[in-house]
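For this view, one protein chain was removed and the others were kept in their places.
On to subunit A.
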Amino acid sequence: MASPQLLREVDSVDTQLDVHMEQHAGDLSNAFNRSSPSGNDEGSQSQPKQSTLPNGLRKSSRKHQDYIKISVPEPKKRLPLEWWKTVIAFVYALFNLVLTTVMITVVHERVPSKEISPPLPDKFFDYVGRVEWAFSISEINGMILVGLWCCQWLFLRYKSIAARRFFFIMGTLYLYRCMTIYVTTLPVPSMHIKCAPKLHGDSQAKLQRILRLISGGGLSITGSHILCGDFLYSGHTVMLTLTYLFIKEYSPSRFWWYHLLCWLLSAVGVVCILVGHEHYTVDVVIAYYITTRLFWWYHTMANIQTLRSSPQNYLSRSWWNPVFRFFEKNVQTKVPCSFSWPINWPPSCFKSSCKNYSMVQSGRRQ
């Protein structure tokens, strides 16, 4: 830090320099057009003001009389929220869920009865006998995972982007599922499964069934899993795997215990589906494969910018690539793993207790 004496000396030198230069009005040394907010020694602003100072020696260093406005371009938002796209994705997912439900109802009519078509030979079923309460475990795990993911999602900072991806991927997986259950109908995997009676052509009753299935979420715990025929591939596996993948992806990597817990829930859930003899093994395997591949594919394309414009990117040949580009057009980087309170609470309530959460930022800073 300069001592006051030095500053005074510098000051005096500066003043002398200023006076000298102004006297000689060296207009050659500085011919720039400068705008100053406050009037200077000369009052007129009509002609370009010759500041008479060469570049670098600005009066403003001492007196702050002339402010130069440097226009900084507005920083473009790298991760715009765009809730309307999320709504579109939600509608898409909803549509596919309803379509799946309708498809299940249709396929139910075609399932061969257990007496005509006995359950197909399955390697897992040969080794592991049926356990009655296993399927309930699987469904409970599924519900826990969905609940955890919802809670986690509420605390995410970039909710709209994560939700958009979740709805899109889930919607597409259910769309694929519609196709596979429709084209070929597998028989029931086990003799214990009770299928609701067939309603040949009774549309009213079919509609009621559809509504019942949607409202119960397709879970047998809620009593809405009475229809048969939707075996290839397993929707339960899709939900278990997908929620785990999303939970892991959008949470900090330090929470390894949390990830492990969710992984256990997911794995136990999937195994319990098989132990409960509710799906063939091939249903579960194919569901796992398609879910993981789609998730990885989507996220790699979304995270690596160069891939999107590269001509060597064969992944852009998938049918959903235009939809992907529409959703992720303005997302320029990997979505950072940051959290914020879901609603803007007055900060005064939390001033003291917020200290442990270093990753939580106040909503105001958004």
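We take it that contacts are C-beta pairs under 8 Å (C-beta built on N, C-alpha and C of every residue); 3 or more make two chains touch, one makes a residue touch a chain; residues count from 1.
Please note the rule applied: contacts and distances are computed from a predicted model.
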Next on the checklist: Please identify the absent chain by the protein name in its UniProt record; candidates are "Septin", "adenine phosphoribosyltransferase", "ER membrane protein complex subunit 6" or "Phosphatidylcholine:ceramide cholinephosphotransferase 1".
Outcome noted: "Phosphatidylcholine:ceramide cholinephosphotransferase 1"
Checklist entry - In the full complex, which of A:78, A:123 or A:192 touches the chain missing from this view? => result A:123
Checklist outcome for this item: Among listed residues A:184, A:208 or A:338, the absent chain is touched only by A:184
Checklist outcome for this item: Of A:81, A:282 or A:323, the residue that touches the missing chain is A:282
Checklist entry - Residues of subunit A in contact with the chain that isn't shown? => result 110-112, 116-118, 120-124, 179-180, 182-187, 232, 280-283, 285-286, 289-290, 292-293, 295-297, 299-300, 303-304, 306-307, 310, 312-315, 317-318, 334
